[in-house]
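Omission of a single protein chain aside, the complex is shown with its protein chains in their original locations.
Right, chain A next:
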Amino acid sequence: MSYRVGVDIGGTFADFCAVDEATGEIGTVKVLTTPDRPGQEVIDGLGALHERLGIAPSDISYFTHGTTVGVNALIMRKGIRLALFTTENFVDVLELARLKMPDPYDLLSARPEPLVTRDLVFGVRERLDAQGGIVTPLDRDSVIAAAEAALARGAEGVVLSFLHAYRNPDHEAKAAEILAEAFPDLHVFCSHRIRPIIREYERTSTAVIHGYVQPRVSSYLGALQEALGGIGVKAAPMVTKSNGGIMSAELGKSACVEMLLSGTAAGVMGAAYVAEECGAGRVLSLDVGGTSADVAIIRDGRPGFGSAETVGDFPIYVPTVSVTSIGEGGGSIARLDAAGLLAVGPDSAGSQPGPAAYGRGGTQATITDAFVASGLIDLGALGYGMVALDADRARAAIAPLAEGLGRSVEETAEGIVGVAVSGMYREVSKLCSRRGVDVRDFSLLAFGGGGPMLAGFLARELGMAEVIVPPAPGVLSALGGLTAEVRNDFTAVAYYDLASENMGDLAACVKRLAETARHWIVEEQRHEGEAVYQAVAEMRYRGQSFEIDVPLDAAALEAGDPGPLAAAFHAEHHRLYGHADPEAPIQIIAVNMIVTGHAPRPPLPRSGEVVRDVAPDRALSVHLDGARREIAFYRRDALTAGARFECPCVVAQDDTTVIVPPGFSGRVDTFGNLILTRERPDAH
């Protein structure tokens, strides 16, 4: 027997997903996370897999894992004490950032304190120009002096970030050598090695975040490797990345900046996989956890990618699956604001103390409490019986709000859901306008603990025609890691016109990046299967300040012909923005090389559809759409392929509850996905 096992660690639970390599059958397990002892939950979960599903550690042929150690160190500010060396006269790069304040309407708005404060920032005498030429040679003494001052202030590591290092890395590299020689115990990080992008604040911020968490992540991964080996897991562990791919845990030790957003990315990859398998071409994924809802646009099984994301308080520039995070999750707290209006979020009861219904000390009403009080979550337990729900506590938490509004508890609970959904409507509307898509052409794919509870309501609000709920929505992120490909991205700044005379440079740059990528996947990652190389250029019209990604046509590159590349750029510009200017000169700002190593993906298990109507388990008395009503209650395991079920209804399963409000008809497809179809979709 051999199993592929994927693990995703969230705020409350660690999810385990095991796929039988022979049958494709999926088994899932959840354990509580152990934030005080990172890694223990992994060992706990593998124990549970063995105990409950009979999967021994030695049966595990493939193991992927998403770690939150890095992102937690960052958010809780528990990284190492770091110093930053910049070009002299530019030491305030982190203080000034890009100037704009988080809330420009608030006269007291302030930027968060940088990870490296000015007493640990030191200027080094050196200067390169924009072409990479040396204006002022690197002054060895100023490097030594800075290091001595940094060490005197307790620095454990140093980030080197010099102006124009993306163009010419020599000064950073030389300074790193000087430091390695003089202070061998110091961690040293060069900005050009972390991510050689133009824009000094963004490059420095990315390098600082990396340096801040790297020693922590590295020692965690080392300990995990050892622990897995200790219990008999033979497969070399892989880790999930923000770009939706995976890499070996060994490589992860020095590339931790690439893993910080891996949790949400893996969820989207899982959703993309489900969408592709069941043939849903246009999908909006909705992943609702305890504190937030993450939505992503997926077309033809592919999510979008971007490189400007925020982690904690700071921007990070690494290729990342595009996700929009909305501050509303199952634990979001409802309250009456100063005007007496009902508000939901952004404060959250999170996983500690959690919703009042969890009975762990939470007293404020949350979205989850609203569902419980409406009678819509009736299983009595969530998360494989690990959390017992207490409806009385939920009602008690809502009662003060009900009193303030002069409504019944049920009406107030419904109001909480309505306000939360309208807030999601607002954010999804923005996302769609930003991308120029009409969401009514999309299916809503719901997962995470809270997605299946809210999806029906949100789909109605957005005028969407279909909701898809996969068989194990609570562990889709774990599945996402399991089905991910080995993937890495390499970048080089170009910054020249797209013109015949620059085609030689462009081709040489692509070749160089391809060689680096090949070395990574073959020599470092030791990937044995097929690898695909995709060159993409970040292009713009001259004078614009933002770039769009355009795949580079290999034949045109070979022939030195800029024509097809320009045509592709104009077409992409037109697709995104509704206009293009075929006469305007085009600049190539950067070239990216994406290498993916295909791994055999487990096909989702499917079974023959026996079309039939399934009678509900029983009736459930709920408050829904403004009235007390009896609706159908199902257990998910009764809803196998081909089943048609009554709506409105509640479907209970181990990892979540699916709530289907009035207005849908329900069936189960060949993969076991619940397909909820709007009876009267909104007209365009």
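Methods note: a residue touches a chain if its C-beta (ideal position, glycine included) is under 8 Å from a C-beta of that chain, and two chains touch if they have at least 3 such contacts; residues count from 1.
Assume contacts and distances are computed from a predicted model.
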Omitted chain, identified by the protein name its UniProt record gives, among "[NiFe] hydrogenase maturation protein HypD", "Sulfurtransferase", "N-methylhydantoinase B" or "Branched-chain amino acid ABC transporter permease": "N-methylhydantoinase B"
From A:Lys174, A:Arg199 or A:Arg360, residue that would touch the chain that is not displayed: A:Arg199
Among A:Gly229, A:Gly361, A:Gly436 or A:Pro582, residue touching the chain not depicted: A:Gly436
Residues in chain A touching the chain absent from view: 89-92, 95-96, 98-101, 103-111, 117-119, 129-130, 135, 163-164, 166, 198-202, 336-343, 405, 407, 412, 415, 418-419, 422-423, 425-426, 429-430, 432-436, 463, 495, 543-546, 576-579, 581, 682
